[in-house]
Structures are given as structure tokens and as C-alpha cells.
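Worksheet: one structure, shown below.
As you look at this complex, bear in mind that one protein chain is not there, while each of the others sits in place.
Chain lettering (A and B) follows the sequence in which the chains are written, and residue indices restart at 1 in each chain.
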Amino acid sequence: MTPLVLALNLGLSFLGLTALCVSLPRHHGAVSAAVLALRRVVLLRLAGWTLIALSLLAAAALDGWNFGPVQWLGSLIGAGLMLIVALSYDPGAIRWLVLASVLGLVAAPAALLLDPSWRTESPEAGEEVPAPRHGGR
Amino acid sequence: MRHGFRQSMAWLHTWSGLIVGWVLFAVFVTGTASYYRAEISRWMQPELRREATIGPDALARAAELGVAHLQQHAAGARTWFIALPQPDRPLIDLFWRTKPGTPPGRAVLDARTGEPAALRETRGGDFFYRFHFELHLPPLWGRWIVGICAMIMLVALVSGVVTHRRIFADFFTLRRDKAAQRGWLDAHNVTGVLALPFHLMITYTGVVTLALIYMPWGVTVAYKGDQQAFFAESGQITQPRPAAGRPGALVPVGPMVREALATIPEPLERLTISHPRDAHATVVAVFEEPHGLSHEHPQIAFDGTSGAVLEVRRGGLQPAAKTFTTMVGLHEAHFAGPGLRLLFFLCGLMGSAMVATGLVLWTVARLPKEGRAPGLGWRLVHALNVGTVAGLPAAVAMMLLANRLLPAGLAGRAEWEVWAFFGTWLAVTLVALVPAPRRAWSGAMAFAAILFLAVAVADGLTTRALWDDPAWFLAFDAAMLALAAACALVARKVTRYVAPARGRRSPAEGRPMPAAQARTALQPVPAGREEAGRRFERA
């Protein structure tokens, strides 16, 4: 399940960080030509922090409070790296990444719901399932 | 000192970062490589054949073979360590300690026959892993140096956060269109701030991993310095049994292995046999960690002369001990699946980049004034920067290359690989003193790129016949090609970099350069376009 959770996390983190980034006057122009009004700043910041919080909740709900936060921080850093590289080398790519994240966010829960195995495989039940060895091999 | 809290922190950050930067870069790079320690080891011994599963009978037999070899070759040893075959590494790794001061013994046996394994001799990924905290020095020296550097790194992180004025406003900012110094500062800030949780975590948990070497005083007062007693009482190891002083005979270990496997469902990793010829001989079966953040190996201790179970240790740690093992677990990241491990690896690269950009920033901020020769200090820092930041990756690549090119039967082959590593590192550092700084950087990075390319080519040419899983080896070689591309990209950027003029910046100059324009940058640069860049050229 972890790769899907990771995809979900990356998507939420990326959208959240992008909202926060775009709320800054310096970077607003990278995605939009509109004027950055105060109302918009507040909305973007709110959306950004909410998405990041959702990412943490999703990670914790799906992977437990043990692994969840580690997954969450890792994906937050990974998404941040992606955003910064895109922002300074090819700002146009951000739109595509946002689109990919949204698609990922739709696809990941769908895959989670369609796959019946995760419902029985709660973190507590992990004892019976052979645990992934060092990196899953 | 200076004025105000922030200035003193800035001073502290600059100088504490500089004096340990080179060691930290090496520690970061080898530590990052250690996330793939098992993969590197496997690549460096392509003769190895993996097995699908290893059943309890095969494990029990392997343990008996290991003991038989040790009875014959290491009878006088204090402690025997028998790493049992795993599907990924179906070998018996033997290790034994005789007494303090004498070097430990090692042997690698074929798990089926018990004969020495027919593999090329190499240190494998373990070299990078041990270098990460011992720097290839006598262990205690290396660990103290790395520990001190890690503490200074923590100081630099804390003072860096204090120094950084606008963490949030600059969070996403990587300006490539301003002066060189600004760009390096942005890169340093971005790699430092973005992965700050990782940097703080990895540095603190790194110190904690070896905490009792650095800070033994709690054990000194509470346990009269008896670390074994402390570890046993906190539930991390089974109760140690001192030697009885009477001879005893070790009973066969096969039944113990079977009983251990029936008791704990994790894969059995190794046996530790202390005082093997004493009446108090103890056999401890150590298992892999159960899935979880915490670094906790379940263990079962057997009486070596009767085979009776003495103690079973699994879980149940108290909060502080659990915190300690979780910190160690977080540092090692054994729990991470492929995706998360890749993220840890990226964070490690960002840590390396943070140290590297900090080091480069020191020289860029102190470029000698126009028309003046740089001082000895500047030249030294510059050479060490090139030697470390570009020389270490080149050295890593050279070691992998040596692994493929040295004849398989060469005496002391593993040591030759290590020499290839250090020789390359030293050579790049010395050569970096000669040319102009910019050429030194691009030349050294290009050299590293060529070496990584050569690793992939050499693997394909010399070892293809040995690959047991071609897709796996091709993936590893693809990673080498990616590293080569990254080094080549840096070399190219350094060569073609043109600093925008300060002050009067037209929008066109601010944009990233189109390729055609960049190409002309190799030609003599029009006057006025270059400031920092030109000074860099001349220094």
C-alpha cells in the first residue's frame, strides 16, 4: 500500500506548497498574471496549510502515527524540491505538475478503494503479514 | 563579539561550517550511499547467486558449517559472529574477536559446502558505511572526529536558522539571475531550509547512535561504567554471561537455530557465540528488526553447553529506551520501502548539497579584489573544496571502476580498491591547486562524470556474463549514468556560467540564457557582462 500512500502524500504536499508559494508576491507571477489581492493571499495560505495538514492526516490514517509522520515529512520535502526546481528552471511546468497531482489525488483513493487488501491490513495486523525487508526486497 | 545576537550567530555559522565542512561532506555522501549499502555490495560481487528462499534446514546446516570452520581456525577467540545466509546473500559471513588490540578475523564461506566462497575480494558497500562514521581511521579516532563534526553541524544548523532572515519569504526562492554570490546563497538556503527537519533529525540521531562513546557519564555514575549491564537492564541485549573459567564443550547449534526460528517469526540474521570453549558458552540468536521505526533486534540466548533457552528478548522496551532505538532506527531507515528510501536518499543528497554550497559560498564571498592574487588561505580552501566536492564523487566512481578492472585473483584486492578511492581523492585535491578556479571546478566535475560513465561501461563489458539478474544490474548502471549526467551538468554549468552585471540589469539579461547565447559565453566575454565570473576566472 505504501507507494499509493506516498503518491497521495506527494500530491497533497505539492498542491499545498504550490498554494503557499503562489501566495507570495515574489512568486505569484509564475503561474498567474492576476493581481495578488489580500483576499487571494489569505485564501491561498489557508488552502496551502489545509492541504499540508490533510497530507499528514492521510499519511497517519493509512500508515499509522508511527510511519505516517515520517512518510509525510519525506514527501513534503520531495514535493518542495520538485516545486523549487520547476519554479526556477521552468515555471510553466508547474501547471502540469499541479494537473498531475490532482489526477494522482483522484487516482490514489480510487485504487485504495478498489483494492480490498488494505482494509484487513491495518498497521496492528502487520505482524502476520511478512514485513517488507530492508527496502522491500 | 561583533554586534548583536544575529551577527554573532552569522559569524559562528560561517566559521563552524567551514572548519568541519569537508569532513561533513564526506560523511553526508558516504552516509547517503549507505542507504543502498546492500545494493552496492551486491553489485561489487557479481559472482554471487541469489536464492529464492533459505529454509530452516539450510540455515541450521549453515550454522553448523560456520561453527566447524571457527572451531578449526578461531579456537582461541573470545567471541564468534556467524552471519547466516539470506536469500539476497546466500553466504556464511564469519567474524571473530580474539582479544582487544589484535585485529579481528574474517572469513566468507559458501553456504552449501562450507568452503571459502569463490567471490572477488572487496569491501563492498560496507566500506562507505564504515567510512561514514569512522573515516577509515582507527575506529575510536574516527568516531570522535565524526561526532565532534556532527555537534558542530548542529551548532551550524541552529545558528544558520537564527542567521537566516526570511525563512518563509525565501522558502521557495532559487534565484539564478542575480550575482553569483546570491545564487549560491539561495541554493544553500533552499537545500538547508527545505530539508531542515531531515538535517536536524539525521545529525542528532547520528550523534545518538554513538551516544555512549561521547557521553558515557550517566553509565559511569549509575552503573559504575558497566555498559553491558546498562544495555541488558534497558532491554537492548540479553543478559551477558561472564566466562566461568572452566572448559566446556559447545553442543551442536543446529537444534538451537531450529528452536529460534520456531519461536520468533522474523528472519534469523546471525548467531553470536561468546566464550565458545568455556563452561559458560552462550549462543545468542539475533533476528532482523520487525517492521517498525524502532531499531530493535529480537534475540534468544541459549546455554552453549546444554542448548537450553536462557532468555527471549522481543519488544517491551520502556519509553526512554524505545525513544533511543527509534532514533537509531530513523537514522538507519531500514524500515523504508523503495519509495521512502528514495526520498531519504534525496534528502541525503540535499544535505550534501547544503554543505557543498556552503563551502563554495565561503570562497565566492571572499573572492580577491580585482587584479589581486588570492591569498594562501583562499587557495587552500578552494583546493580542498574542489578536492572534496568533486574529488569524493570521483573517488567513489574510481573505487567502483577498480572493482571491475582489477584482476579477480589479485592479492590484497580489497585494499587496492580502497587505495584507488583515496588515491583519486588526493590527486584531485592536489591537481585543483594548479589551474584557474573555474577550470579546476569544471575539470574535476567532468573527470567525475567520465569515471561514472566508465563504471557503467566497464560493468557492461567485463561482467555481463556473470549477471544473474540483468535487469537489476542494468538499473544499477543506469543510476551510475544518472550520476555521470549530474556531474557533467555541473561541469557544463560552471564552464558556461556568465554572471549578470550588477546594478544595471536589463530584463533580457535576467532570463536564463538561450543555448546559442550560452555557447558564445565560451568565447571571450564582452566587457561589462562579467563581474564575479571574471574575477573567479582570474583568481
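As a working rule, contacts are C-beta pairs under 8 Å (C-beta built on N, C-alpha and C of every residue); 3 or more make two chains touch, one makes a residue touch a chain.
The working rule: contacts and distances are computed from a predicted model.
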Protein name as given in UniProt for the chain not displayed, "Iron transporter", "Phospholipid/cholesterol/gamma-HCH transport system permease protein", "nitrile hydratase" or "Hydantoinase/oxoprolinase": "Iron transporter"
In the full complex, displayed partners of the excluded chain: B
Sole contact to the chain not displayed, among B:234, B:263, B:463 or B:495: B:234
From B:119, B:155, B:243 or B:431, residue that would touch the chain that is not displayed: B:155
Residue, one of B:107, B:145 or B:211, that touches the chain absent here: B:211
Absent-chain interface as seen on chain B, which is shown: 1-3, 5, 8-9, 11-12, 151, 154-155, 158-159, 204, 207-208, 211-212, 214-227, 230, 233-235, 318-321, 323-324, 327
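In the analysis below, only the chains that are shown with their structure count from here on.
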Complex interface listing, chain A residues touching chain B: 2-3, 6, 17, 20-21, 24, 26-27, 66-67, 70-71, 73-75, 77-78, 80-81, 83-85, 87-89, 126-127, 131-137
Residue ranges of chain B touching chain A (in the complex, touch as defined): 38, 88, 169, 171-176, 190, 194-195, 197-198, 265-267, 288, 290-293, 330, 334-341, 343-344, 346-347, 350, 512
